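Coming up: chain A.
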Amino acid sequence: MDKAVKIALAGEGGQGVQSVAMILTEAAAMEGKEILYIPNFGVEQRGGVSIAFVQIGDQKIGAPKFKTGDIVIALSDRAVRRVGMYAGPQTVFIYDAGIEGVEDDLPENAQRVLAIPALETANKELHPRVFNILIMGAVIGATHVVTLEKAKEAIEKKLGYKFEQNPKLREMNFKALERGYEMVAGTGVA
Partner candidate 1 sequence: MEVLPKIPKSWNLETKPHKFCPGCGHGLILKALGQVIDELGIQDRVVFGCDIGCSLLSWDFFNVDSVQTHHGRTTPVMVGIKRANPELIVVAYMGDGGGYAIGSQHLVNAATRDDKITVLLVNNTNYAMTGGQMAPTTMPGQKTETTPYGRDVLEAGYPMMGPEMVSAISQDGAYVARGSVARFRKLKEYIKKALENQITGRGFSFVEALSTCPTNWRTNAEQTWAFLENEMTKQYPPGELKTPTGKEG
Partner candidate 2 sequence: MGEKPIQGEQKAFMTGNEAVAWAALAAGAEIMYGYPITPQNEIMQYWTRLAPKYDKKFLQTEDELSAGFTTVGGVLAGRRAFTATAGPGNVLMQEPMSMAEAMRIPTVVVVQQRGGPSTATVIYSQQEVTLTCFGGNGEGLRVVYSTSSHQELFDYTIKAFNTAWKYRFPTFVLADGYQAKMRESLVLYDPQEKGQKMVPTEAFVGKPGTPGEDRAPAHLRNTYNIEEELMDVLSKDIKEYEEMTPEIIEYEEFNTEDTDLLVIAHGIVFRSAAMAARELAEEGLKVGYFRPITLRPFPREELRKAAAKAKQLLVVESSYGQLLKIVKDNLYGMDVPIKTHLRPGVGITPEEVVADVKTILGEEE
Partner candidate 3 sequence: MKQEQSPSRVLEAYTGEYASGKSENAVNRAVELARQGRRVTLVDLDLVEPCYTLRPLKKILGEEGVSVLAWDTGELVGLGETGNILKPEVQFCLRHPGDVILDIGYGASGVQVLNLVEGAAEEQDLKVYAVINIARPMTAAVTDIVEHVRSLKRVDGLINNSHLGEETDLGFVQEGARVVKEAAVVLGLPVVATSVMEQLAAAVGETDWYGHPVRRLHRYLPQAFW
């Protein structure tokens, strides 16, 4: 297989997993990487668990979906149960520490299972709206598929029109990105 990094990101509809995937892949595109991003869609695109399958590498990406991800991230209890199947011996499985009642549902075969206080941090230190950007920082921290600088450029591209109206938003988003990055980068995963 090629060396593309395989990421599965899952959450409730409205948690913004697809926009994280969009910004992340945009940043990778700006770096000249090869990318394949496929959202799950269909019935689940309304009110179900939303999953983004993202692969980023240096060569053309193969098939759109994969059996086992390198990084699998779940942002809700349903998401934990839904994407456990994408975990394997090489997988780092990350979930939000605030999710309750999923102890028995966490994948047993993953290389590492990591709970991060993303939701709590976003709510208390930043703003609930930047939760998904914090998650994006975590993904980058775990994979280094793009640099934080490129990620910021991509965020600027996507949300720049909002930042012009309210420059504080920019600062908050960038901070969320960095906080998310640190949460995982500091754990020795990547």
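The rule is short, and it goes like this: a residue touches a chain if its C-beta (ideal position, glycine included) is under 8 Å from a C-beta of that chain, and two chains touch if they have at least 3 such contacts; residues count from 1.
These made the cut because all candidates are chains of the complex that A comes from, given by their letters.
Here the structure is a predicted model, which is why all the values come from computation and not from measurement.
Novice: Out of the listed chains 1, 2 or 3, which is the one touching chain A within the complex?
Specialist: 2
Novice: Where on chain A does candidate 2 make contact in their complex?
Specialist: 1-2, 25-26, 29, 34-43, 60-68
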